[in-house]
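As you look at this complex, bear in mind that one protein chain is not there, while each of the others sits in place.
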């Protein structure tokens, strides 16, 4: 095993060699800033309806125009960043934690492994979109509910990843040595397993984050997502799609924001993978 | 080999039971009640209660699950709460469209994605590589329905080359069948192509570093031969895995694609059934989906051993 210091510097070198990390990070930071500062950026109440100003074209007063209920799209898109990012980050974090926990248990305790993995196999064999829709039907549509549904959908995939990492690491000579030297399981986990499973996990988490933001939009499209009153990019697109031929910007503006964010997260994930994976050759 | 296949299929039974129980309890917990949906807005509470009783929806959870399992053992998936049609019949009507879209998508994706991935790996770091990878990331980040609308708008409404929606069975001719599937397959393929292209590139990059490929190159073998004979064959395992895993994503994607292009397939049937709380239909579909998923993964494992003789069972 390499000493931590040289690893870090190697990672930094990789990072310099890979401009995708700063690019992705910058775009993401801008989006987070937009989300946090939405009230300061000349927005109005994103849920305030006024039918008299229904479906206005973009203008100085309404930068992105208004939607079918007369709500200001500029405000909705900016506030929408909050929902989409919240969904993306929360799902990534919660499913990583859940998957890490289950994966470690499954990787170390044979008896539990069988049960956990059968359940995970079962969950994974239900197409994720359908499982998410079914979960959304469970309680009232809310942002929290979307997060829970998508987390449940992603956990089996993370669990599998962590478990397979654990299993392969356990075969490594230095881990075997530590086990035979009588190191306790928690110690082995903290000392050897965690540091080494972290990099694939982080990479996986960025993809989950990106996928969750897109899935949130798709759930809204089907009518089983965030309640339509909440401004999320998915909702704005789903509600504007009927008029897509006439007022393409209602769909394309939030789509552009969503794509930019997802893109940023994805290339950040790629960059991290390249930088963190020592075997990586590109 | 045969014993292995049998063992694998037997091992799927607990998985499917987990699936069945999960879905059944999920639905049982979910609010929403088919009796109320059936009765409509003008119905009184008594009407709703009458319908609930006659459909057996007032039975407790275990009784309903037991009844359903008992039917299942007799290869009976039950009947739709709404129309009373057998679930198997409903599914039989819907298999054709879904399989058509999926096969076409698969064909299209593999034919496009693998060459793209190989080229990107071969020209790793060049502008071609960057272009392919950037475009593929964009593909990842646009919701399918937006892709679908854009395609339908351009090719169906503006150019009028293809119809915007609908499905014609293969029995009415190859072209009538195909013309309504092209746009859905491209839409659905969007994500799949990205997935396969990325993994192909990554896998190829790894293989290209291996000694035997270097040797082959050093021996002066042409780049095409090296790429497709040596490298691709050895880099195929992860690609096949992703195609298998992606299959599940494909089923999820069909929900959206089938909605956007009005294809009467299984994805749409499932969403409709969930939104209506047509429990037996949902149950049946989810079981079939999970069975197919398990079979696909089994097939993937078997293909490994064909591609890579080192893997044996």
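Going in written order, the chains are labelled A and B, and every chain counts its residues from 1.
Following the convention adopted for this analysis, contacts are C-beta pairs under 8 Å (C-beta built on N, C-alpha and C of every residue); 3 or more make two chains touch, one makes a residue touch a chain.
Everything that follows uses one rule, which is that contacts and distances are computed from a predicted model.
Student: As a check of understanding, state which of "Carbamoyltransferase", "Aminomethyltransferase", "Fe-S cluster assembly protein SufD" or "Peptide/nickel transport system substrate-binding protein" is the UniProt name of the chain not shown.
Tutor: "Peptide/nickel transport system substrate-binding protein"
Student: Would you indicate which residue among B:106, B:147, B:269 or B:288 is in contact with the undisplayed chain?
Tutor: B:269
Student: Out of B:152, B:195, B:245 or B:294, which touches the unshown chain?
Tutor: Of these options, the touching residue for the absent chain is B:152.
Student: With the missing chain put back, one of B:117, B:143, B:164 or B:253 would touch it. Which one?
Tutor: Checking each option in B:117, B:143, B:164 or B:253, the one touching the absent chain turns out to be B:164.
Student: What is the set of subunit B residues that contact the non-displayed chain in the whole complex?
Tutor: Residues touching the hidden chain, for subunit B, are 30-34, 36-45, 47-48, 50-51, 53-54, 80, 82-85, 90, 93, 149, 152-153, 156-157, 159-166, 168, 175-176, 179, 259-262, 264, 268-269, 272, 275-277.
Student: Applying the definition given at the start, please give the residues of subunit A touching the unseen chain.
Tutor: These residues touch the chain not displayed: 47-52, 54-55, 68-69, 136-137, 140-141, 223-224, 227-229, 239, 241-246.
Here, only the chains that are shown with their structure count from here on.
Student: When the C-alpha atoms of subunit A and subunit B are each averaged to a single point, how far apart are the two points in Å?
Tutor: One centre to the other, that is 22 Å.
Student: So in the complex, the part of subunit B that touches subunit A is made up of which residues?
Tutor: Against subunit A, the touching part of subunit B is residues 14-19, 22-23, 26-27, 29-32, 124-125, 133, 137-138, 140-146, 149, 153, 157, 205-206, 209, 248-249, 251-253, 255-256, 259, 267, 270-271, 274-275, 277, 282, 286, 289-290, 293-294.
Student: If we count contacts the way the header does, which residues on subunit A are in touch with subunit B in the complex?
Tutor: Touch residues, subunit A against subunit B: 118-119, 121-130, 133-135, 137-139, 210, 214, 217-218, 221-224, 234, 237-238, 241, 244-245, 251-252, 255, 258-263, 266-267, 270, 279, 281-282.
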